[in-house]
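Certain chains of the assembly are absent from this excerpt, and the rest are unmoved.
Per-chain numbering from 1; labels A and B assigned in written order.
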């Protein structure tokens, strides 16, 4: 396993797609030193996009969070989230009724602002489901799992609805050694109970890549060989980049450690084009 | 699909194993008229055993619950639960340390009284797991799903333990149209997150059948051709009875309706020897 310098790889590309958690941030906040890398990329006129499996906060909120952490020049439009993809899907496909959701009010406000009414699952009356037209898993917070998971099962037994999982990550890190169960994990429980598959958004699916690529080409002229995807997770970032057809860099500053990387690459067959310690050097 | 009289079938056997929910009880309480059937079986000297996938209450508590519902002559020793099987397994296999559990205090008291210490998951300190020797899923109540499901995932990431699911039913009925997510469903979520399989107890596995059979033959002399298993669920009761090698009767008074039965039998390939409307006639 050859470890290379990220900076010397990145400068060969016109565009760099960065995962957020494990690349720019970790459980401690900003990874120390990433500001220099961002400055380096800016100085070479390399375009940056952050592609994140997050559906709980808006682009603006995510940008502000980077600012608070000290990464001041990340702009709102540079952030692309799986929640945006779910929002786009709902706008196109659900044109009437109320959208039921599991998640915080903030996540609902952000994703479901599209003119359609939305209603938290806990406020639904299971005896009167006529106007409910879809269900969205937005966030693992904002609801009572003891009551609302069972209520969701009953809702879907009573009425067949399109069900959208805005972030399909099963878990996410909350400290060096701890994870939390994410919306993707809760959705899987209910898929398993009902023997049904929901519509999942987020890497490794291509939607965020397509969105970023389209938007770049609405004003410029970029092809996929000029784009580099950088991430810390083989199954999401590297597989996603490989399938979209861009070069991929695995960094060892997050989910995948230096010790585990060779075995994980071999056993998964997901092969990054480059491997770097982090994006720092 | 030929519907037969339960009483005329039952009188051909020396022993009748009955599932509880959907056969003797439903969401309303005792199924009206089962008392006469129990009286009929007693009058013919047919031995009764109730085999139930329940791990939250002791034999005595379950017997008392039947008494309160008006079925006064069901005795403690006639009830066999998946919880008893889990208890037996733990006694044999876990001989030191503390057993962590998810469930009510009552379920823990009943199942884990075997001399070993037990501790509710919420009281565990994840930084000090040295004395934790096993984890048991006992009941879907008695803990906070929002915090304790995630804590369970972290516990099992930190320490590999034998994990026992005392009742593997994914859901159970709570009213005519509603179900609740059971311990089996929550266990599946965590199995899925960790890519691991736990040890599950309950029908269709053979342990309760073996237990009942052994106990009968400790004082009498019965062979399997003299036993009838009666249940409302193909995947649990009928498959379990078929695999244990006794004759099976599907009743249509619970999970499987008259309309659904033919399709479910054909598509599952699980074939009861007899089909009856209920055990009433």
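Just so we're on the same page, a contact is a pair of C-beta atoms (placed from the backbone, for glycine too) under 8 Å apart; a residue touches a chain by one contact, two chains touch by 3 or more.
Quantities reported herein were computed from a predicted structural model and do not represent experimental measurements.
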item	value
Identical protein chains across the whole complex (2 displayed)	4
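The definition used in the following text is that only the chains that are shown with their structure count from here on.
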item	value
Averaged-CA centre spacing for the pair chain B and chain A, given as whole angstrom	41
Touching residues (chain side chain A, partner chain B) in the complex	126, 144-146, 149-150, 153-154, 157-158, 170-171, 177-181, 185-186, 188-189, 192-193
